[in-house]
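Here's the structure, in C-alpha cells; my notes come after.
Yeah, one chain of the complex is gone here, protein chain that is, but the others are all in their spots.
Now for subunit A:
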Amino acid sequence: MIYFDNSATTKPDPSVLESFLQISQKYYGNPSSVHRFGLEAETLLRKAHEQAAEILRVTSSEIIFTSGGTEGNNTAIKGIALAHQNRGNHIITTQIEHPSVLEACHSLETLGFDVTYLPVNEHGTVDVKDVKQALTDKTILVSIMHINNELGSIQPIEAIGQLIKKRPTTYFHVDHVQGFGKQTLPLHDSGIDLCTISGHKIHGLKGTGILYVKKGTTLFSLFHGGNQQGNYRSGTENVAGDVSLVKAMRLIKEQEINSKNHLDELNQLLRELLQEIPEIMINTSPSQAPQILNFSIPGYKPEVIIHALGEREIFISTKSACSSKKPDESAVLHAVGFSQERSKSGLRVSLSYQNTKEEIELFCRSLRKVIQQLSKVMG
C-alpha cells in the first residue's frame, strides 16, 4: 500500500498509541480530583502543557488542548468575534481557508459580522498589501492559514504578523494544521495571537489538538462548565490524548530537524516524473510546501482516477469538500484563477516523512498506466 493522503490524516505512530493506551489504563483519574490518583493525572497534564510549550517556545498557560483543527479554528474565530464585538465587527480571512474557518466566518455573518475574503495570486498566496488595505478601524480579527491544505501554498504569515502586531485591537489567528512539523512557524514576538494545531495530521490521534492563545487574549468560550484549562475550554481534560499529542509533536519535530531535505527530495522527484506525463498539469508552484503537490488531469474525472489508483492500493485524494458554489469545482483552484476544466480535475498527493522515493516512482508508473487505460475506455 502507498499512502499519499497525509494532509487528510496520518498513520498514528505506534509509540504515540502506546502512550495513549498506557495512560488510559493506568492514569485514568480526573485531573481535577483532589486525591492522589487525580494528582497523578494532573501531573501528566501539567507535563503535557510544559512539553507543548517548550516545543512551541511559548509558556504553558498559553496552551489549550482541543479536539483538533476544527475546534481550534472555531474557538479562535468565534471566541475572538464574540468577546470583542464591542470593538468592531470586521473580520479578514482568505478565499482559500479550510472549511472550519470559512464556515465559522459565514456563521458570524449571520450574526451581523462583516467578513472580507481576500483573493490569492496565481501561486495561491495572499498579498500582504491586500491585508493591509483591508484593515479598518473595525477589524478585530485576521485569520489566515499557514500552509494551504489543497495546494500547499505558503502564506506570508511572518509579514502579516508584523503588520498586525502594531494594531492593539486586531487579533491574528493562524491555522497551522498543515504546517506544524514541516514548516517552522515561530510564535514568539510574531504578532500571532492564536494558532491552531491538529494531532492526527502529525501521526497523533484523532480528537487531539492545540490552540495556542497568547497571554492576555480574552476569548468567548464555546464550552462552559467546570472551568478547566483556564476557563477557555471546560470539559474533563483528555489526559491520554493530550500526552499522546505532545509525544507526536516531539517526534515530528525531531524528524523535521533530522530529515530536513527528505520532503524536498520527494517533491522534486514527484514533480519531475509527473512532468513527463503529457496529460498532467501541475497546480502547485515550485518553492511552496514540499509535502503537498496538487495537479490536474483535465478531461478526467478525479474520482475515477482515485478509484483506479485505489484498486492498486495507492491512496491519494481529490479536493477537500468545500464551500464552492459549483459542487464539483475546487474553490481553492478556482480562487487561484485556473480554468473550470482544471479546477474540476484537481488531485492531491500529500507526503509524510515516512514516504520513500520508491513509492513515488511506483505511483507515477501506476498513474501513467491508469491514464492509458482510461483514455482507451473514454476514447
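The rule is short, and it goes like this: contacts are C-beta pairs under 8 Å (C-beta built on N, C-alpha and C of every residue); 3 or more make two chains touch, one makes a residue touch a chain; residues count from 1.
As a convention for this text, contacts and distances are computed from a predicted model.
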item	value
From "Heme exporter protein C", "Probable tRNA sulfurtransferase", "Branched-chain amino acid transport system permease protein" or "L-serine dehydratase", the hidden chain's UniProt protein name	"Probable tRNA sulfurtransferase"
Selected from A:43, A:218 or A:356 as touching the chain missing from the view	A:43
Residue in contact with the excluded chain [from A:2, A:23 or A:252]	A:23
Contacting the left-out chain in the complete assembly, out of A:84, A:146, A:214 or A:247	A:247
Residues in subunit A touching the chain absent from view	19, 22-23, 34, 36, 39, 42-44, 47-48, 51, 60-61, 243, 246-247, 250
